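Just one protein chain is left out here, and the rest sit where they should.
Which chain is which? They are A and B, in the order written, and residues in each are numbered from 1.
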Amino acid sequence: MDKFILRNVELWYNDFKALKDVSMDVERNSITAFIGPSGCGKSTLLKSLNRMNDLIEGCKIMGDFLLDGENIYEDIDVNMLRKRVGMVFQKPNPFPMSIYDNIAFGPRTHGIRSKYKLDEIVEKALRDAAIWDEAKDRLKKSALSLSGGQQQRLCIARALSVSPDVLLMDEPTSALDPISTSKIEDLVMELKKQYTVVIVTHNMQQATRISDRTGFFLLGELVEFGDSEQVFSMPRDKRCEDYITGRFG
Amino acid sequence: MKKFLRKKPADLFLSLFTWLCAAATFLVLIFIIGHIVINGAPYIRPSLFAFRYNSDNVSLFPALVTTVMTVMLSLIIAVPVGVFSAIYLVEYAKRGNRLVKLVRVTAETLAGIPSIVYGLFGMLFFVIWMGWGMSVLAGACTLSIMILPLIMRTTEESLKAVPDSYREGSFGLGAGKLRTVFRIVLPSASPGILAGIILAIGRVVGETAALLYTAGSIARIPGSPMASGRTLAIHMYALSSEGLYTGQAYATAVVLLVVVIGINAMSAYMAKKIVR
Partner (left out) sequence: MIKSTAKTERIMQGVFTLSALAAIVAVGLICVFLFAGGVPAMAEIGVLDFLLGMDWSPRDTPPSFGIFPMIIGSIYVTAGAVLFGVPIGIFTAVFMAEICPKQLYKILKPTVNLLAGIPSVVYGFFGMVVLVPLVRGLFGGNGSSMLTASILLGIMILPTVIGITESSLRAVPGELYEGAVALGASHERAVFAVVLPAAKSGVMAAVVLGIGRAIGETMAVKMVAGNQALLRMPNEFLRGVRTLTANVVIEMGYAEGLHRESLVATGVVLFVFILLINLLFSAINRRGAK
């Protein structure tokens, strides 16, 4: 069964309809990319996958969101959902505390108190996010002392610390320099072995490079969705082709 | 309620505790105001507002007049100085200017000085050194220094909130700096400045410690600024320490509260105007 199954999703911000009848399946252990011009609804859909949209006043959602067959808006406690579906944000947002405490925050939230266990989790998360070598000697230092690219990998490590199934990434490299970007792209490719990744990106090349499947959004509609190779080489929809070839938006 | 029941115990506790603290804050205010109004309202009689004070009517009218005088005098001094210095800080001073830093630091210092220290200074400087004796003028001068940082800060903030495009527009029409400041910037900043001035009035009306040994506590309408007089707050203090006039003290407190609440509401109203 696919990881996420979305059926007839509609979403309003007050009177504005931000998503129109979106249906899609997100494959397990794959990278799914959402592309499209800004304001097209791709970030909105991403955020509704771990219910971050709940934080926005006036947001109303209809349709089915199934995670492993369970409806995430009805069957699962929201905090448990977010534990299973982690998120990395556009701007690195490390907490103003030590590197160690940043990573340990998640496990502590979910009741892990043993120092030994926490040490283990912190190391594993940092290793998985490919930042262990840079951080291991300064775990007690403030996370804000890291560079932007390191901060973003720290945030990925933080998301991994609660051992999620799915990792949502909202333009995770848009605030970073090219070298940090390529590091994170490599990391994402590595992560898909263990996790299901959904990534929103403005960067077409990035989507081509790393994603298995790609969805193109326009004005709240999922215009085209399929294997990345197909979407980028021979898009079925004219609007998608225009966007990809740069004639649009 | 359902939302509450689903919370973890620790979260529930924290959440309830914040509710409790906020409720305590709210109830304290309600209790203070309620207690004073309930006990004071019956004593508000026409005799309380008699023209002359005597130990029979304990009239607060002279104190009211003195309060108005004190407010006026201290504003006459503090408002131009405060507003002008804010204009200097925002419109004239260059970035990183040493003087600006010094002005900021001293203004902050002034804002932190307790009123009793102002009272001491006013006594030493205005009453004794200048030889004014205990007088409304000495009290008002002391208070004008006390409210100066408040007026400076609120004016500075409202001047900063005026968009640069206004200034550019005015300069673009060939207006000089002075004309731009007085015709364009100050009018747009006026609600904020006014809100600050009203707050300053509130401080003056409520002040006791800085006035006790500068303006004195004579319960007569002062014939001139050089005469001594008691403001409403001092009057209230005198009544409550004498212990003979508890009812009248309550009533005076009611009047004082009404004035202060009115002033607060006015200031909030003005402040809202800038937001729009």
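Just so it is clear, a contact is a pair of C-beta atoms (placed from the backbone, for glycine too) under 8 Å apart; a residue touches a chain by one contact, two chains touch by 3 or more.
Here the structure is a predicted model, which means the values were calculated and not measured.
A.B. asks: Of B:A41, B:V68 or B:L178, which residue touches the hidden chain?
C.D. replies: The single option touching the absent chain is B:L178.
A.B. asks: Would you mind spotting which of A:A18, A:I35 or A:M87 touches the chain that isn't drawn?
C.D. replies: For the chain that is not drawn, the touching residue is A:M87.
A.B. asks: Looking at A:N79, A:S114 or A:S233, which makes contact with the chain not pictured?
C.D. replies: A:N79
A.B. asks: In the full complex, which residues of chain B touch the absent chain?
C.D. replies: Per the touch rule, chain B residues meeting the hidden chain are 7-8, 10-11, 14-15, 17-22, 24-26, 28-29, 32-33, 35-36, 39, 80-82, 84-85, 87-89, 91-93, 99-100, 102-103, 105-110, 112-121, 123-125, 129, 145, 148-149, 152, 175-179, 182, 202, 205-209, 212-213, 233-234, 236-237, 240-241, 246, 249-250, 253, 256-257, 260-261, 263-264, 268.
A.B. asks: By the contact definition given up top, give the residues of chain A that touch the hidden chain.
C.D. replies: Touch with the absent chain occurs at residues 50, 52, 55, 79-83, 86-87, 89, 91, 93-97, 105-106, 109-110, 155, 158-159, 161-162.
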